[in-house]
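Entry: chain A
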Amino acid sequence: MTALIRNPLTIVWALLTTVTIVSSLIALDGGAAHQINTTVTTAVLLIAAVKAQLVISHFMEVRRAPVWLKATTSGWVIVLFALLLGFYFAGL
Partner candidate 1 sequence: MAELPKAPAPSAGQATSWRRNRKLDQWIAFWSVPFFFNLFGLVFVPLSWMMPPRSPSSSTPHIVGFMHSHNLLIACVILTLAYGLAPVSNACYLMQVKRMSVSPAFRYSMMIGAITGAIVGMLFPMFCFGLGAFRPGYSPSVLTMLYDFGYLAFIGSLGCFCVMWMAFGLAIILDENNILPKWLGYYTIWQYVTELMAAPVWIAKSGPFAWNGLMTFWFAMMLYVSWQFIVYLCIYKAIKNQPEAELDNAPPEPHPGALEITSKTSA
Partner candidate 2 sequence: MTDVAEGSATDVDRSQRAAGARGHVPGDSSMWFFVIGDLLIFGVYFVGYMYFRGQHHELFLKSQARLNLDIGAINTVMLLTSSLFVVLGTEAARAGNRAAALQRFWIALAFGAAFPLLKMFEWIPEISAGVTPGKNLFFMYYYVMTGMHLCHVALGLVIMCFILRNLKTSKAPKISFVETGATYWHMVDVLWLVLFALLYLMR
Partner candidate 3 sequence: MNTRGQRILLWTAPPAVALFVLAYLVFPVFSPPLSPTLTPDQVAAFFRGNVTGILGVAILGNLIACSLVPLFAVTAVQISRAATSSTVLTYAYIICVGVGTTAFILADYCWGMAAFRPDRDPQLISLLNDMAWFFFIAPVGTIMVQNLCFALSVYLDERPEPIFPRWVAHFNVATIALLAPSAFSILYKSGPLAWNGPLSFTLRLTTFAVYIAVMFWALLRAVNHQGDDRVVLA
């Protein structure tokens, strides 16, 4: 049991779950009024980007994969979230 807890994958999972709850709380707290809130949006999207990158590198095991795959997947995360934030702020 202790070995499983110390397993890096379980730690990644615990981290992912925690930030999921944190980002939900951010949305509940700061976004309760359902008005435009750039702080909430930025925080939530950045958390999502980190989560996606964590799942890709640790669960999909891309961190042990060849460079082209790492570059493609991380590129996807960076470009996607840059575009999302860009369109968000452009549309305000």
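On the choice of candidates, all candidates are chains of the complex that A comes from, given by their letters.
In this section, a contact is a pair of C-beta atoms (placed from the backbone, for glycine too) under 8 Å apart; a residue touches a chain by one contact, two chains touch by 3 or more; residues count from 1.
In this text, all values refer to a predicted model and were calculated from it rather than measured experimentally.
S.K.: Just give the number of the candidate touching chain A here, out of 1, 2 or 3, all from the same complex.
M.R.: The candidate that touches chain A in this complex is 2.
S.K.: Which bits of chain A are touching candidate 2 when the two form their complex?
M.R.: It comes out as residues 1-4, 7-10, 12-13, 16-17, 20-21, 23-24, 26-28, 30-31, 34-37, 40-41, 44-45, 47-48, 51-52, 55-56, 58-62, 64-66, 69, 72-73, 76, 79-80, 83-84, 87-88, 90-92.
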